[in-house]
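Let me begin by handing over the structure; questions about it come next.
Every protein chain of the complex appears in place save one, which is left out.
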Amino acid sequence: ETPTTATSEGPAASAAQNQSAGPGCARSKTGYPQIDLKGAVVGFSQSEKEANPFRTAETQSIRDEAAKRGAELLYTNAQSDLNKQISDIKSLIDRGAKLLIVAPLNSDGLQPAFDAAKAKQVPVVTIDRKVSSQPCTDYLTFIGSDFVEQGKRAAQQMIKATGGTGKIAILLGASGNNVTVDRTKGFKDGIAGTPGLTVVAEQTGEFDRSKGQAVMEQLIQSNPDITAVYAENDEMGVGAVTALKAAGKQPGKDVKIVSVDGTRNAVQLLVDGSYTGVVESNPRFGPLAFDTLEKFGKGDEIPNTIVISDDEYDSTNAAQKLANAY
Amino acid sequence: MTQTTQAPTKTAVGSAAARTRWLQDNGVYVAVGVLLLFNALFTANFLTLGNFTTQLVQAAPVLIVALGMALVIGTEGVDLSVGAVMALAAAIIPLYLGAGPLVAITMALVVGLLAGAFNGFLVARVGIQPIVATLALLVGGRGLALVIADGQLVQLHDETFLALGTGDVAGIPVSVLIAGLLALVIAGLTNRTTFGRQLVAIGGNRKAATLAGLPVNRVLIGVYAITGVLAAIAGVLATSRLAASDPADMGLLMELSAITAVVVGGTPLTGGKVRVLGTVFGVILMQLVRATLIKHNLPDSIAQMIQAAIIIAAVYVARERR
Amino acid sequence: MTATLTKATPTMAARTKVLQRQGAAVALVLMVAVSWLVFPRFGSLDNLRDLALQGSFLAVIAIGMTFVIITGGIDLSVGSVYALGGVLAAWGSQYGFLVALALPLVVCGLIGLINGLLIARTNMAPFIVTLASLLFARGLLLVITDEGANTYQIPADSAFVELGRGTVFGFGYPIFVAAVLAVLGGMVLNRTNFGQNVFATGGAEQSAVLLGVPVAKTKVLVYTMSGTLAGLAGALTAAYLQSGVTVIGVGLELDAIAVVVIGGTLLTGGMGTVLGTVIGVGLIKVIQNVINQIGTLDSNYQSVVSGVFLLIVVVLQRILRR
């Protein structure tokens, strides 16, 4: 509801909207103590290494916001190990964190950590990935993108760019990952009403640029008639561009490429004309997360789900929005 | 408690033995042949020059790493750190690319050499078992690469450097050419030089090799150093092909791909034997398997299970009989 | 004079031997003591409980791995099998406690059995066989979960959850399961004929055959055991997490191997202890915990620190052993 202005990263697109229809979560309902953000110890549990732009921007946003609001930030990184994330969260509580922000490694499996937080009356805001536990009881709320929606928006871009006909190759994310599942579902639902678009291949590129490139190289050989690529993250999309160029195709023209994330590399390609569209997955959770914790502290009702607004880049706006990309 | 053993008839045993022996030595070539035939028949657009080039280009970095791995395995060792060394090489490139591609590549190779020599030192001089010695670098090496690169993927724009990944000489991609040359060099090294023969002797019986006055430590350190350099070369080539330095993902799980290719190619993990041509075909076989699975658009689950089955089948045929 | 001398020597030798064997234990005690002093929160009961719980899952797997490694083998499949076990348990929990527990044990045991049969009966290298089953188990897991799209939840009120979440004095049940298995494992290894066969198989396989040791049977058994224990660890984890998470266990095999080796078990086989493995688990978990206690460490440095630490431990151990 409250559009936040300017994060350290420049003009932010992080407007939030309340999506949950049901009753929200107020402090009175949980009986948690009131905590003043200024000087409070806030724990942040990051799920994986900051080795990709999304994670880097996410962590930076949280750090910046904590500094801005005078909170003391404790930070852990689970290094992609679910069990480690659980002990990370427990140790954050143990080290005196009174408020928690968690970027879950996975939608499932964090229950023991939430239980520990509950026992110590520590509110938990989860960001970027929705968990399967109960909001308000197990955790306070979820702030993040709607991955299915991202897939749908990618589909719309695709329909627009191809004019509704074409053969699509999907570069899937890592197997077993909810993000992969949702972005695939959204995209397929999105193109369902467009009979001219058919998916001729879907293969995993594991969210990795070089794997995306390798898979694309194979697919373009066996299906030279591919006219569109949907990559479930920018890295694979960028890999696909390299592969297509090597195969003598003109990405962005002969073969339309749409992906999700909004990294600088992908948007730059869009500016250069070798890309078709990028649906943003906004990593700048800091302001929203701290706002939410502050409101909760004040006793306001917090919605169960807060959807961060994702921007969209296409050939018309890429150049002017390039600075927004991360 | 009287037992009587009656032997089987002899003639059947003899010819069957000869057949399995032949298969054991040539299984990997047969498998590559079979897979090529399958694809020629059932895969669309398989028999094109472009497709074969793609397969070779993709296989080149794996082959380069596998060549080193074959040497290490020949000494009864193993090098789990090759993927991390590739990542280190990738992280080094952008740091020095400003000074020209040659400097950057040299620095990457030097880092590979140092990493390899360090592994060799741990194995030869300190006496730590290869798996553990190189595991330390597997764990720490990629972290170090990320520290060097500040965790960032860096887009590369140096045309000369990128030509390594995209250029060709007389129609043959540069990386394939380099991989081919290195295969020849390693084959010569193992079969024709003192170093190569000493290497397999050490793998066959280290104690005896020591007592025979062989320079065991020198050879071991040399082998790991060569492997480090080869991994760095692979890292450089893969980086230039990707047009980006990506230490987070560069060479991830490369150690397992390389070991699989080497073993599928008929080099036993027990050491004392190195098959270079077999390794080349082992790499090609695994590449073709991957390509086939992707081209037929099989889901990841089935693809993984089929890969498992093919690895088992190939190694089963090539296994040493007791 | 001579008598006293000959008497004195063995006890002194015995004393140094104890120190050598317990190198990892000494390191653990030192590590714990220092952490306690430097990080006041390290010693908190909550932290210790969590440490033990986190260690217990790894310990269950590592106990099986200890047996495998003592026979001179290796089991790379445990990470995938562990994940598969968790998914099977979660799926099975809808049919009650017994199914939830038995299903992963049986299926994962079967995968171990197949590993064992392939290794024992066909003379294929354990490394490659279990590498294939690493792929296979992951593939199977993806099939069951519809390419990972389905995560099976365990109802919070099911008895099975209690297995993972229940506590005695705040210490989770899995800790007791691991402890019992460790004691049993130690007993089996040292005090049963099977245990002796495990040592003999790894110590000198050819000789073991000539000594009448059922080498093949022993191998089949240890891999079956390893698979079953990995499945059990997966089931415990699922009970603890209340769901069959698909993304766990990647690279866990390397952790398991590392702790076994840190615990003093020879990778070449023939020597090792379950106690050592448990101590190895303790060391790894304490290191992880300490890295967390430091708190400000950049995530990339964390792997560097882990790698360096692993190195220090194995080098120290090696030096002590001399």
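As written, the chains take the letters A, B and C, and residue 1 is the first residue of each chain.
As a convention for this text, a residue touches a chain if its C-beta (ideal position, glycine included) is under 8 Å from a C-beta of that chain, and two chains touch if they have at least 3 such contacts.
Definition applied: contacts and distances are computed from a predicted model.
Colleague: Assign the chain not included in the display its UniProt protein name, restricting the answer to "Alkylation response protein AidB-like acyl-CoA dehydrogenase", "NADH-quinone oxidoreductase subunit L", "Na+/H+ antiporter subunit E" or "Sugar ABC transporter ATP-binding protein".
Modeller: Hidden chain, UniProt protein name: "Sugar ABC transporter ATP-binding protein".
Colleague: Could you run through the displayed chains and say which ones the absent chain touches?
Modeller: Its contacts among the visible chains are B, C.
Colleague: Which residue from B:Gly50, B:Gly167, B:Gly180 or B:Gly204 sits in contact with the chain not drawn here?
Modeller: B:Gly204
Colleague: I'm checking contacts with the chain that's been left out. Which of C:Ala204, C:Leu254, C:Leu297 or C:Leu320 qualifies?
Modeller: C:Ala204
Colleague: Just to verify: which one of C:Val26, C:Ala179 or C:Met271 makes contact with the chain not shown?
Modeller: C:Met271
Colleague: Looking at the full complex, which residue from B:Tyr29, B:Tyr96, B:Phe195 or B:Tyr316 touches the chain that isn't shown here?
Modeller: Only one listed residue reaches the unshown chain, and that is B:Phe195.
Colleague: If the missing chain were put back, which residues of chain B would it touch?
Modeller: Per the touch rule, chain B residues meeting the hidden chain are 1-10, 13-14, 192-195, 197-198, 200-201, 203-205, 207-215, 271-273.
Colleague: What residue numbers in chain C mark contact with the hidden partner chain?
Modeller: 9-10, 187, 190-193, 195-197, 199-200, 203-204, 206-213, 266, 270-271
Note that in this section only the chains that are shown with their structure count from here on.
Colleague: Have a look at which chains touch which and call the overall pattern line, ring, star, complete or other.
Modeller: complete
Colleague: Let me check something: if the centre of a chain is the mean of its CA atoms, which chain is farthest from chain B?
Modeller: A
Colleague: Sort the chain pairs by how many C-beta pairs are in contact and tell me the top one.
Modeller: Highest contact count belongs to chains B-C.
Colleague: Roughly how many whole angstrom separate the Cα centroids of chain A and chain B?
Modeller: Measuring from centre to centre gives 36 Å for this pair.
Colleague: Calculate how many whole Å lie between the centre of chain B and the centre of chain C, each centre taken as the average of the chain's C-alpha atoms.
Modeller: 29
Colleague: Return the residues of chain B touching two or more other chains; collapse runs of consecutive numbers into ranges.
Modeller: 146, 151, 300-301
Colleague: Residues of chain C that contact two or more other chains, please.
Modeller: 141-142, 147, 299-300, 302-303
Colleague: Per the contact definition, I'd like the list of chain B residues that touch chain C in the complex.
Modeller: Counting only chain B, the residues touching chain C are 78, 80, 122, 126-129, 131-133, 135-144, 146-147, 151, 256, 259-260, 263-264, 268-270, 299-305, 307-309, 311-312, 315-316, 319-322.
Colleague: Quick one: in the complex, what on chain C touches chain B?
Modeller: It is residues 74, 118, 122-125, 127-129, 131-136, 138-143, 147, 254, 257-258, 261, 266-268, 298-308, 310-311, 314-315, 318-319 of chain C that touch chain B.
Colleague: Could you pull out which chain B residues touch chain A in their complex?
Modeller: Residue list for chain B touching chain A: 43-46, 48, 50-51, 54, 57-58, 146, 151-153, 155, 166, 238, 241-244, 246-250, 252, 290-291, 294-295, 297, 300-301.
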